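What you see is the complex with one protein chain gone and the rest in place.
Up next, chain A:
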Amino acid sequence: MPEGVSLSALAALPWDAVLILLPLTGAVAAGLWPRSARPIGLLVSAGGIPILVGLGTAVAGTDGLHHAVGGWGAPLGIELRADALSLVFLATTALVGLGVALYADSYFEPTLARWFWPLWLFLLGALNALFLSADLFNLYVTLELMGLAAVALTALGGGRAALTGAMRYLLATLLGSLVYLLGVALLYHATGTLDFGLLGQRLEAGPASRTALGLMGAGLALKTALFPFHFWLPPAHASAPAPVSALLSALVVKASFYILVRLWLELFAPLAATAATGQVLGLLGMAAILWGSWQALRQPRVKLLVAYSTVAQIGYLFLAFPLLSAAGLPDAAAWRAVLWLVLAHALAKAAMFLAAGNLLRFGGHDRITDLDCVAQRLPLTVAAFALAGVSIAGLPPTGGFIGKWLLLEAALLQGRWDLVTVMLLGGLLAAGYVFKVVGHFFTPAATRHEAQRVPARMEWTALGLAVLALLLGLAPGILLPWFDSAVVMPMAGARQ
């Protein structure tokens, strides 16, 4: 059967390696030849999607692909692993990355663009490598690379606020990696391996594994900006250039969260002794939702508001930790909901930051009360912000609603009224801060400002991402099975 042949030929290609090497090569090329940086950057950003389709075809129907780079497998060499969970994060990265790249192409002046493209491609390569790594040390390396690229991008705009924000971010991200590395070292000492598969067999409940979990968890929580470790996020995300803010909020904080999910589902949750850690993470998640939303509501500027909204939305991702199934294992339904929220939030938050960037470009400021009839003058941007905000607030018919519904359902089935109440309150507060801005879109400002032209592409990319967040809510049934296996696969692997 020719079709079967071509499919297996597709499956045989090393898609995972291409997904890492292409952006890294692109980054080097874009750095060496600044004049070609733009076509290289756009091409590589767009190339992620077909490569991912290839990888998806290869992964479909298997319980994950393993690929030993250069033929050296664990425990010596670098091993790559692609399964449905990696694909969720890779696809999120590819989609948001393409949208932001198209936006950035119109956003940056040539002097900044020559720095943006290599850094972005470097970040993209690091992200892809992180989602494909199969051992704890490689995860550390990719995490560090990603952090450095992200800090450099944050500082790209220059100026005092951006540099202060970037410096704080640098310290936080280095500290986070360091603490994570301590945990890794401890695990290596206890088990003699860093490979996920081998760790799963050798790890036992005890003080060593508990301390390791505590250290790695704390380091990753710092990098994910989980309350109360969120202090570095608002200044960094609010002062970075708009496309960078979008990348940081939509993708970079999700990367450290991805590691935490991996650790939790595959290594630690099966050790029953970690239930208390799950409860603590859940509590911090609830605190993040309430505190972040409340702070967002109080912000006078759009970008700061959106940044605090990220602090709140990260809280939702941690609500699955305290939910355990009857057998004491992670609740698959709750994790499915959380992964859904990862994708929905990434699309919507990127759209919001891009829209905020348009507002900033248009009026020269992003003070909420001074917004001047933008609903009439930048309708596409306003539509993007409002649609994305509706998804962030978890209102139908958007992807955010579906995620919230699934998570509410999982929490209710376990009788966790505390989680339910916080989620509902968080949704209300989110609607509050979103529509606080939307309300001022319509009214004229007290003083008229000179308006700058906003390129059409910057408006359309913001709207495109917001529409994707909306579409996610219209036919969730198409994607849900994939999210199911994204949770079930790592857990099944852990039980073997």
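The rule we apply is simple: a contact is a pair of C-beta atoms (placed from the backbone, for glycine too) under 8 Å apart; a residue touches a chain by one contact, two chains touch by 3 or more; residues count from 1.
The definition used in the following text is that contacts and distances are computed from a predicted model.
A.B. asks: When you check the chain that is not on display against UniProt, which of "Monovalent cation/H+ antiporter subunit D family protein", "Proline/glycine betaine ABC transporter permease", "Nitrous oxide reductase apoprotein" or "YbdD/YjiX family protein" does it turn out to be?
C.D. replies: So the chain that does not appear here would be "Monovalent cation/H+ antiporter subunit D family protein", according to UniProt.
A.B. asks: Among A:G427, A:G464 or A:P490, which one touches the chain that has been omitted from the display?
C.D. replies: A:G427
A.B. asks: Touching the hidden chain in the complete assembly: which of A:P110, A:P300, A:G328 or A:G439 does that?
C.D. replies: Of the listed residues, the one touching the omitted chain is A:G439.
A.B. asks: One chain isn't shown here. Among A:L297, A:C373, A:A451 or A:A492, which residue touches it?
C.D. replies: A:C373
A.B. asks: Thinking of the whole complex, not just what is shown, which of A:A60, A:L171, A:A205 or A:L412 touches the missing chain?
C.D. replies: Final answer for the missing-chain contact: A:L412.
A.B. asks: Would you write out the residues of chain A that touch the absent chain, in ascending order?
C.D. replies: Looking at chain A, the ones touching the missing chain are residues 373, 375-376, 379, 390, 395-397, 402, 405-406, 408-409, 412-413, 420, 424, 427-428, 431-432, 435-436, 438-440, 442-444, 475-477, 480.
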